[in-house]
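One protein chain is absent from this view; the other protein chains keep their places.
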Amino acid sequence: MIANAYELIVYILTLLGVYEPVLNIFQLLGIEYVLKIIIVLVEIGILFVFVLLTVMFLTWMERKVVAMVQARYGPMVTGPRGLLQPVMDGIKLIGKEDIVPAKADRWVFTLAPFIVFIPALLVFIPLPFGQSLIISDLRVGLLYIIAISAVSPIAILLAGWASNNKYSLMGAMRAVAQDISYTIPLALAAIAVVMFTGSLSTVDIVNAQNGTWFGVIPRWFIFLQPLGFILFLIASIAEMGRIPFDFQESESELVAGFFTEYSGMKFAMFFLAEYAHLFSVSGIIVMLFLGGWALPILPFVPAALVQLVSLGVFLVKTYAVIFFAMWLRDTVPRVRIDQLLNIGWKIMIPLALLNLLVTGFLITAGVF
Amino acid sequence: MNPAEELKQKLPAAVVSTGMQLNKPMAVIKKEELLNAAKKVKEMGFDHLSVITGTDYNDHFEVVYNFFSYEKKQNLVLKVITDHDNPEVDSLTSLWKGADWLERETYDLVGIKFTGHPNLIRILLPDGWVGHPLRKDYDMNTEQFVTMGEGGEDVVSTDGGNLLRRK
Partner (left out) sequence: METDELLINMGPVHPSTHGVLRFKLRMDGEIIKECTPVLGYLHRGTEKLGEMKTYLQFIPYTDRLDYVSAFPNNYVFVKAVEELAGIEVPLRAEYIRVITMELNRIVNHLVSIGSLLMDLGAATMIMWGFRERENALQLFEKLCGARMTFNYIKPGGVREDIPEGFIPQLNEFLKDMEKRIEDYEQLINSNEIFLMRMKNIGVISAQEAVNYGMTGPTLRGSGVDYDLRRYEPYSIYPDLDFKVCSRPEGDSYARYIVRIDEMKESLHILRQVVDTMPEGKIVSNPKYGIAPMTGTPSAVSTYFPRIFTPPAGEVYSRIEAPKGELGFYVVSDGTTKPYRVKIRSPSFCNLTAIPKMVVGLKIPDLIAAFGTIDVVLGDVDR
């Protein structure tokens, strides 16, 4: 059984007959660990490139979905169906002047985009893309994900504060208030899932959803935790900062919220982080409630193709969630900040606690 | 009954003459009695102050108030004539809040002062603008340059000294 992507690479290299001779060379030199580091770097590189490509694709997809809803074409000129538009956007943003406002806190101002961007990538480490496609199966995977996600509001606060702009500051304040009030229901909804699996490991969570009831219904947690799923979905859309909860930006009120003063590559990093976040959060929703890469047909797939099929299953489910988020963005207006906090504290947290209570009761009673 | 005549009956001291502004009954009011007349007009049910117009007639100014009654569906026009040197009439802001901006606009563009207005400053043109454009003697040939000062205030000059000039 291949546990993670490292072992998968080793397995593929062994199949190709390359691993043994190379390992021998390194063992001869007594620097076996260098090979390990190289392989780890390669897998991280693959993940990085994959995430960046996905993010670029998502920006294109977002524009196309919006265009579809709004009876337009969206980008059509650059490449087939405008598919190369994100590349052009990237080139344009690199070419832009990098403006730092005169009265901004220069050091913090420059640091903030990186602090937003790096956690957005780190979240992917314990996320299982396929049966063995995981960088590292952390034993505290879920805790790690929630903890890492909590870094981004700090970066947003840094950005808003350092810009020395009232709109930025208000956007940052809103982002923090929103994040605090929505991380709690998010975590509470996730804990209900953990109560079933008894493990924080992401692999265990997905494995627990592998299989079916009565041979028909997949054992996804969405069927055991419908309320938890809805709470988690709403809370994660708020975490992502997308309409109807896009308070950090809310462009019609705060111009562009916390990144009003950013331009060029720094702006691009916020932008990329936002879409990386969209992808990772959708992946987490799939992993927790929609069975991850698990699908009842997976046992019937030939062993050689299992990795690819499971990756495909995971991506299809993730894109379904992403599409939902984009669709939502086009149909609903933004709620007001106080209404948002009201929903968070007065409705979502009590409901999440209730969900936890009922789940615990039912598990103790042995219903599940 | 014609509301202008009715006003004349109620306030004979205030109304100079009555007539028609094309198809709308009009009463010319004494300058000092404007506020009284306006109060009476409001009592008569003219709740909508539609527009305030100031016109420069070279030797005098006319301030025209167009009223309308939602209840009676009637029009009434009040006209006040002021002298040209120091045009000043009473403000109606205490009776109609909508008069606030209309009076500020008339002050801004025609230069008629409204005594008792709580905030009689320019509304369309920047503070410090020279002259009132809708006066007939307004100097159209003098250019005025507007920029923003350090504190966000408007800076106006006629020689362009406040502009950033290219060498």
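For reference, chains read A and B in written order, and residue numbers begin at 1 within each chain.
Just so it is clear, a residue touches a chain if its C-beta (ideal position, glycine included) is under 8 Å from a C-beta of that chain, and two chains touch if they have at least 3 such contacts.
Being a predicted model, the structure only gives us computed values, none of them experimental.
For the chain left out of this view, which of B:V16, B:V51, B:I81 or B:V155 touches it?
B:V51
Would you mind spotting which of A:L127, A:L224 or A:I243 touches the chain that isn't drawn?
A:I243
What is the set of chain B residues that contact the non-displayed chain in the whole complex?
Against the left-out chain, chain B lists 21-24, 47-51, 53, 55-56, 64, 66, 70, 73, 77, 96-102, 105, 109, 122-126, 133-134, 138, 152.
For the chain that got dropped from the picture, name the residues of chain A it touches.
66, 69-72, 166-167, 170, 243-244, 246, 250-255, 330-339
The rule we apply is simple: only the chains that are shown with their structure count from here on.
Distance from the CA centroid of chain A to that of chain B, rounded to the nearest Å?
Between these chains, centre-to-centre, one finds 62 Å.
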